[in-house]
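Report on one structure; see the data block that follows.
Apart from one protein chain that is not included, each protein chain of the complex appears where it belongs.
The first chain written gets the first letter, and so on, giving A and B; residue counts start at 1 in each chain.
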Amino acid sequence: MSHHIVEVQDLKHTYPDNTAAVRGISFRIHHGESVAVVGANGAGKSTLLLHLNGYLTPQSGTVRIGDFPLTRETVKDIRRTVGMIFQDPDDQLFMPTVYEDVAFGPLNLGLPAEEVEQRVQQALSRTGVEHLSERPPYKLSGGEKRAVAIATVLAMSPDILVMDEPTSNLDPRSRRSLIELLAGFHHTKIIATHDLDMVMDLCERTIVIHEGRITADGPTAAIFSDDQLLRRSHLEQPLRMQVCPVCSKR
Amino acid sequence: MHMADALLSPAIGGTMWAATATGIAVCAKKVQKDLDDSKIPLMGVLGAFIFAAQMINFTIPATGSSGHLGGGMILAILLGPCAAFLTIASVLTVQAMFFADGGLLALGCNIFNLGVFPCFIAYPFIYRPIVGSTPNPTRIAIGATLGGIIGLQLGALGVVFETYLSGISELPLKAFLSAMLPIHLGIGLVEGLVTTAVVTFVWKARPEILQYSALSRPLGNLGLRKVLIGLGVAAVVTGGALSWFASSFPDGLEWSMAKTSGKEELEAPASGIYHLLAGIQEKTAFLPDYGFKNSGEEAAASEGTAPSWPAVDTGTTTAGLVGGGLTLALAVVIGLLFRRRKQTL
Partner (left out) sequence: MAKIESAFVDLSYLDTLAAGDSVVHRLDPRVKVVTTAIFLLCVVSFDKYAIAAMLPFALFLIVIMGLGGVPASFVLKKLAITSPFAVMIGIFNPIFDQHIVLHLGPLAVTGGWLSFLSIILRFCLTVTAMLVLIATTGFNAVCMALERLGVPKIFAVQMLMLYRYIFVLVEEGQRMHRARALRAFGRRGLDMKTFAHLVGQLLLRTIDRGQRIHLAMLCRGFDGTIRIRQQLRITGRDIGTLLLSAIVLIAMRQLNLALLLGQLLTDSLP
């Protein structure tokens, strides 16, 4: 199923204030893969992700989603394929109620009313938040907001899920249920995060970014055991891989 | 700066409502047709921003009193006239609904005074020509300060004329003007300075934001003339219709009401002084909290419509007192009954 491939080639991006945020990144992600993008603050993760759904157009290099290069003409279709989950769910939940929010996308697709209804219900039950459907988003907890944000994206039935720091601001329990939820999805997943423990649970492959360039790309286990590499990229081993300071066991 | 219902006749209130509604309709069309749909969420959050920003007070230099942002100019600079007008209108509407600010009858006037002048006069004719397509701090300072002053002077003029045309206030036009304009010169200056400071901050941190809005044509294809002519025509037509209506019924706004007979027409004593003082009270109340001062619905009330005295007929008075008392008692009883029912449920 070649149409779920994500391919980025020599991508560069410089912001108007001359910050070179992405300085030549290339990778290829296949259907069904679950890939983590890790790196220090300001490494360029968010900037990279913004290219994957066409919010930023490549200044140089190319982005291909499936069989199409990302251009003005294809961007609309690509946005239907790539579902983006934002760091701050408040940015994603802009409608007056949860239901309205989840229905926003399907309504824009011009689907008939019954199908909209069905998609909304499905997305809400998939993320376990049906009971919230008439609530206004500002009356939800952080974890609920995140679940609803994911529902809004699922209602578009994307093939690829792109997530920017999905576990930030979550308490341990909400974080755990989010990880379980994500583990149940069979979509291609690309997750930018600082939560390396989650990466170990969810992603078989990891891409490390440092100052706008890829410093490593390979199996998660191999990368996380390379202490030197991590340190060079201003990262640390996930807690559960670190030597226990009390009992000196892993 | 808020127009108070107290000074407003329903005819003028209605006229301004009509003019404002037309403005909103025209601007809504324009924004909808606009290619830039990123403005839609931006308008929403900037409206909310105005609320948040107004929570924060600053000290007005050399006076020690505190003030807060009005925000009209900032919105116009960031969004362009039509989108800014819609945003200001929605902010004022929410304020009128939740905070009882301004009053609903005066809402039309307030949107007009605080929206039309900064968006369709001060911004396109003052700020833009001065700042041009290459903003820099000096130009921003001159443009925003002048824009703030002129926008508020016009707004004050609006208040004066709306009051004058309402025919309720006995205050001579000249006296009213000479009281309102200087006060609003001060307020406008402060608003201009604050606008300058905030816009300059944005310019320094992220020049591309202003660059972007500086490149767009302020009114697009619509043309300012069309907007102004449209607003003017709407105001004249509705004003004409309403005043015809009003004048063909002797009781002005009370045209809908069956008149009670035997009203003594007496000249209200000291009404001039009353209005002068009301004017002064208005002015002094403006300063400390001018942005979104409350004036309530009370309004229409404060100076009814006819300078006449109520019927002084003892029979009617007693009946009125008895009936009123009974209605009041009934209200209390019903209220209590509902409460009882709720508690037993």
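We adopt the following convention: a residue touches a chain if its C-beta (ideal position, glycine included) is under 8 Å from a C-beta of that chain, and two chains touch if they have at least 3 such contacts.
All figures in this text were calculated on a predicted structure; none of them were measured in a lab.
Asker: Among the chains present, which touch the one that was left out?
Answerer: Per the contact definition above, the missing chain touches A, B.
Asker: Among B:M16, B:V91, B:I126 or B:M180, which residue is in contact with the omitted chain in the full complex?
Answerer: B:V91
Asker: Which residue from A:P16, A:G32 or A:P96 sits in contact with the chain not drawn here?
Answerer: In the complete complex, the chain left out is touched by residue A:P96.
Asker: Which residue numbers on chain A touch the omitted chain?
Answerer: Considering the whole complex, chain A reaches the absent chain at 50, 53, 55, 76, 79-80, 82-84, 86, 88, 90-92, 94-97, 99-100, 103-105, 107-109, 116, 134, 136-139, 152-153, 156.
Asker: Over the whole complex, note the residues of chain B touching the chain we left out.
Answerer: Contacting residues on chain B, toward the hidden partner: 4-6, 10, 24-25, 28-29, 31-32, 37-38, 40-49, 51-59, 61, 66, 69, 74, 78, 86-87, 89-91, 93-94, 97-100, 103-105, 193-194, 197-198, 200-202, 205-206, 209, 253-254, 256-258, 266, 268-271, 273-274, 277-278, 281, 285, 294-306, 309-310, 312, 314-324, 326-328, 330-331, 334-335, 337-339, 341-342.
Here is the rule we go by: only the chains that are shown with their structure count from here on.
Asker: Quick check on the complex: what are the chain B residues that touch chain A?
Answerer: 41, 44, 206-208
Asker: Looking at the complex, which residues from chain A come into contact with chain B?
Answerer: Listed in rising order, the residues are 16-17, 94.
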